[in-house]
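First comes the structure, then the notes that go with it.
Note that one protein chain of the assembly has been removed; the remaining protein chains are unaltered in position.
Order of writing sets the chain letters: A, B and C. Residues in each chain are counted from 1.
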Amino acid sequence: MEQFHSEVISCRESARDYYELIFTWKGPVPLPGQFLTLRCWEGDSPLLRRPFALSSYDAAERRASLIFQKRGPATSLMTHLKTGDHMDILGPLGGTFPPPETGRRPVITGGGIGTGPVLFLADALSRAGLRPLLVLGFRDKNFVPRVHLPLGCETVICTDDGSAGQEGTVIDYLRSRDDLAGSHFYGCGPNPMLKGLHELAVEQNAPCSVSVEEVMACGIGACQGCAIPVNLPRKFLRVCQDGPVFDSRILVWT
Amino acid sequence: MEQFHSEVISCRESARDYYELIFTWKGPVPLPGQFLTLRCWEGDSPLLRRPFALSSYDAAERRASLIFQKRGPATSLMTHLKTGDHMDILGPLGGTFPPPETGRRPVITGGGIGTGPVLFLADALSRAGLRPLLVLGFRDKNFVPRVHLPLGCETVICTDDGSAGQEGTVIDYLRSRDDLAGSHFYGCGPNPMLKGLHELAVEQNAPCSVSVEEVMACGIGACQGCAIPVNLPRKFLRVCQDGPVFDSRILVWT
Amino acid sequence: MDLTVTIGSGTLPNPVGVASGTFGFGEEYGRLIDLSRLGAVYAKALTLEHRPGNDTPRMVETPSGMLNSIGLANPGWERFRVEKAPFLRDMACPAVLNIGGKKESDYLELVEKCEELDCHWGYEINISCPNVKAGGLAFGTDTHQVESLTKKLRPLTKKPLIMKLTPNVTDIGEIAKAAEAGGADAVSAINTLKGMVIDTKKRRPVIPAGTAGLSGAAVRPVGVACVYRIAQCVSLPIIGLGGIFTADHAIQYLLAGASAVQVGTALFVDPRIPLQVLEGIEAYMDANGFTSLKDFHGHF
Partner (left out) sequence: MDLTVTIGSGTLPNPVGVASGTFGFGEEYGRLIDLSRLGAVYAKALTLEHRPGNDTPRMVETPSGMLNSIGLANPGWERFRVEKAPFLRDMACPAVLNIGGKKESDYLELVEKCEELDCHWGYEINISCPNVKAGGLAFGTDTHQVESLTKKLRPLTKKPLIMKLTPNVTDIGEIAKAAEAGGADAVSAINTLKGMVIDTKKRRPVIPAGTAGLSGAAVRPVGVACVYRIAQCVSLPIIGLGGIFTADHAIQYLLAGASAVQVGTALFVDPRIPLQVLEGIEAYMDANGFTSLKDFHGHF
């Protein structure tokens, strides 16, 4: 973890309300699942730094990327970022996706603001020769991001309305496949998707690693603000420091 | 007074830290001395609208201008205004500079953020054939604005260090002239300048109309926030509604 | 959909008013917005005597808010009745007179005098202004004085009597209880929070009086918490205010227990906000099948 100055290389809309931001990276090498917090505005409002997962890292060029959704004040400001703009970055933060349990095929699911980190993961596992299956879900074809999909990786797009790829949710698709015994499931995205993935993994007695989000203040483990309830004696863990990737079985699914 | 939507026609740096902003004007016709309040940003900080005096109005094109200095959060944001950007304007507000007393020559002094309104005044009085003398003061040549000076109007530039025009303050210059008996003095700018002008006018037993500023909230006379002390039984007047132009003799000079 | 709000003997056409001190006596903003659509105009504080107001500067912007120290500047009763009352009487929405004073008898005397007029719908008693030396805040922080003052005011008028409370107390719920015990028809909250900004170059407070009143978006969470607390303590209608800029903010107050709201500082940002807030409340009620303002209450 380091705090450093970064310059925007590019920021472009990659799907409806989704943007891909590429920027210089001067910190320690980030790994899939890790995130950063950033500030690229002045003044008192919005106040807090905002956390985003990394979607790629290019070690040769020392550049990283993230995919963000325009939601509120901070992300609205971020849509105006231009080449050369300055950002204050703190990262890489948090833990990484664990490697798949030996002999298990990585099955990676993502959607919405969880798209970035799963792309990073799928790419890394592909490069490591682990032949992941990547399943991405979106509301409709307008939300399918126009970004580089990992090479050499079986990739399936699902849309709720079938306007691109498979019709139905990511979980519908996974349940439609009969070759997924022996998988290690990974997921990042909307809560219903993660819950569905967890349930599938429990049924199949398969490991399941999910990345979750919670509002953050410090982002480095100091403030206890990003706690989430867990099935452990200590009751809560910090998303920023103990996560953001957790074994789905310790999380409380409601 | 009306609240209306305006579009930026241009915004350019006209002197060090000073900008000339030209924009469309849909409200009632504004006169010299009047001001507007504007907002051209979202969110809670900066919060209040900001007041600016008009520096010109083009009735044919329905466009107006103002000259602003970059000082704090709002004016910093304003330096980024581009052609086509939207502004929310309330105006014209406040009273106007009174016409010169009969037979008196208008002697108009300005400087700093008071440059805009005196340019507007000098231009109007020139057009009315009243042959004003316009004396503008600046710290040094970098602060002399590159804007259109009123045609057909005797104009003198003063700089504290003599790097442009006359060396010395506006008041020094006025005192160096021996042909100013029978003037009606006008001023807008830094307090020491206005005070010097007031004293000169008192010595010469001449009328003196000055435009002053105070932090504003409503800008329309409702909140009593912009009060300034006056030598009248009611003790305070509102800059926004009773001013911003006052007879210098009713103001309290400290 | 029923948007009316009943407070004591009176009814307001809708829940969105404009806050005392931010709207003068209605004339100025009346040139900009349609007053007939407002739930009420809470007029600038009125005192028996003319008050020139506090020394200047009287305001300073703060993060997402502002400090003011107007000092209840107002023309006083005599000029009010001649210069302001006629406008209020003819105004197309209810006027609530905001009554200030230094001691109990000031409030009583002024309300008695106002009863001679027919320009107004009701009273909001300002026992919560942080910007006057005597009276104002002192009253609003003491349960005995609040109950006593309310009790003495009650017989003087049949019109709705609203006590305006300060957040600068240990438990605003206790103060609200005192107002209820004294016979108030409603309470409004919050007035401004005590705050201070110092000019580090001049090495003195920006506002000569020292402390001043904080309002605006910054105080909204405090106002919502106060209204929520009051709602736990009394069954009077509550008028919520403090940092309302959008319908969502007003709805937060209504859900916290308010029956009506006021827009103050937001007027300075955009005079159209009160009417936008009203429209937003209607849209929310529509979308959620609410038929009256009571439907906002009791969700948590």
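Basically, contacts are C-beta pairs under 8 Å (C-beta built on N, C-alpha and C of every residue); 3 or more make two chains touch, one makes a residue touch a chain.
This one's a predicted model, so the numbers in the text were calculated from it and none came from an experiment.
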Shown chains touched by the chain that is not drawn here: A, B, C
Contact residue for the chain not shown (choose from B:E20, B:D44 or B:E214): B:D44
Residue in contact with the excluded chain [from A:L130, A:V147 or A:A217]: A:A217
Residue touching the undisplayed chain, where the options are C:P13, C:G76, C:G183 or C:P205: C:P205
Identified contact with the non-displayed chain, of C:Y123, C:Y228 or C:F268: C:Y228
Touch criterion as defined above, residue of C:A217, C:L241, C:V261 or C:L293 at the omitted chain: C:A217
Residues from subunit B at the interface with the omitted partner, ascending: 44-45
Contact set of subunit A toward the excluded chain (per top definition): 1-3, 39, 44-49, 88, 90, 214-229, 234-236, 241
Touching residues on subunit C - with respect to the absent chain: 62-65, 67, 141, 168-171, 193-198, 200, 203-205, 210-211, 214, 216-222, 224-225, 228-229, 243, 248, 251-252, 255-256, 284, 299-300
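By our rule, only the chains that are shown with their structure count from here on.
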Shared interface partners, meaning chains that touch subunit B and subunit C: A
Centroid distance [mean C-alpha coordinates] between subunit C and subunit B, Å: 36
Chain centre separation (subunit A, subunit C; CA means) in Å: 47
Distance between the centres, which are taken as Cα means, of subunit B and subunit A, whole angstrom: 54
Residues of subunit B whose C-beta touches two or more other chains: 44-46
Contacts with 2+ other chains: residues of subunit C: 63-64
